[in-house]
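The structure under discussion is supplied below as structure tokens; questions concerning it will follow.
For subunit A:
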Amino acid sequence: MYLSIYDFSSFFQSIDNWLTSTFPEPIASIIAWILIGVSAIAFTALLGLSLVYAERKVAAWFQLRIGPNRVGFQGVLQTVADITKLIMKEPLTPGTSDKFLYNLAPFLMMLAPFIVIGALPYADGLQVMDLNVGVFFVTAVSSIGVLGILISGYSSNNKYSLIGSMRSGAQVVSYELSAGLAIMVIVVMSGSLQFSEIIEAQRDGWWIFKGHLPVWIAFVVFIIAGTAETNRGPFDLAEAESELTAGFHTEYSGIKFAFFFLAEYVNLFIIVVLAATLFLGGWMPLHIGDWEAFNNIADIIPPIFWFIGKVSALIILIMWFKWTFPRLRIDQLLTLEWKYLLPISLVNIVLAAFITLTGWHF
Partner candidate 1 sequence: MEETIISPDGTQEYFINMGPQHPSTHGVLRLVLTLDGEIIEKVEPHLGYIHRSIEKMCEKDNYRQIIHLTDRMDYLSAHMNNHAVSLAIENALEVEIPDRAKYIRVIMDELTRISSHTLWWGVMGMDLGAITSFLYGFRDHEYITEIFEETCGARLTMNYNVPGGVMFDIHPNFVKHVKDFLADFKTKLPEYDTLLSGNVIFLERTKGVGILSKEDAISFGVTGPAGRASGFSNDVRKKEPYGIYDQLDFKEILYTDGDTYSRYKARIDEMWESIKIIEQLIDNIPEGDFQAKTRKVIKLPKGEFYQKVETARGELGVYIVSDGKMSPYRMKFRSPGFSNLSALDRMARGGKIADLVAIMSTLDLVVPDIDR
Partner candidate 2 sequence: MTNEELTNTITSWFPDVEFIEEGSQYLTILVSKEKLLDVISKLKEDTSTHFDYMFCLTCVDWPEHFQMVYHLKSSDLDHMLVLKVNFEDKEKPEVETVCKMYATAELHEREVYDLFGVVFLNHPDLRRLLLTDDWEGYPLRKDYVDEINIVTL
């Protein structure tokens, strides 16, 4: 049963009608764009703040302590206080750095997530752009982030930063291959690059249950490659505190450092949303084939809550990785990708194509 009260598209349609009826045409569009832009940016900023808070609480939970609990109710305003402090800090620029590139790098880091946030589906109808090449757009634009890393390390004129950014550049570029191939498995099985169609194809069950072996392999590969893409978890050699004192963003302070900091968490969010959408059905509630009664009961919970639940579970999983495992060395990292993950992904995609052609999935 399709509960239309949970459909956001009618809500947005009514706003659009009101705008076009109140203002003449070009101004209505401009106001619409400004509204969408501001809300997307605000959403991203709030997202960054709340993810930082979540990370600190999750880390504290693993480390047998409490985490922030003084500023605001249960420490919720802690990140706001931190960002305020960072904004008010003196922005020190090293004298020998390349000024233009040094200032450009944080913006590049933040640019990619901002754009991609608009292309992702959050609930039924709640999506800024539903491109027909949605998946391709997301993977392509999120690669701009690596430019930010390389430029920041190079322009800082600091040996530590250079080592860190070179390591990170090699890492991100390598793991994009496996991540891309894992995404391709789902695209092959759904037959489309458009997010809404992929989610529609999961109306009778999430891909992780329907497509069996190739999708499981692709899911594991995607989670590993995703944490490596965002320089997180056991793959955070680029900012390995105990070795290079913060790697590629050593020389940044104040608001520029805040950009790097937030960009990492928003990138994490993007990877998790991709995993949740492609493999776990996005905002689609858990349906099992034709079991009408079960599906109707599952539909009562609004899709937005399904989405938040899946995304939260995966975020906690990825944070769990970071606080449990030691770090991999750079050569072990690259070995993992080129000698293990990439061959597995290649074989997997052939397997997925085979299964799709023969129809041997649910």
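What we mean here is this: contacts are C-beta pairs under 8 Å (C-beta built on N, C-alpha and C of every residue); 3 or more make two chains touch, one makes a residue touch a chain; residues count from 1.
Criterion applied: all candidates are chains of the complex that A comes from, given by their letters.
None of these values were measured; they are calculated from a predicted model.
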Given options 1 or 2, the chain of this complex that touches subunit A:
1
Going by the contact rule at the top, pick out the subunit A residues touching candidate 1 in the complex.
59, 62-65, 159-160, 163, 234, 236-237, 240-245, 323-332
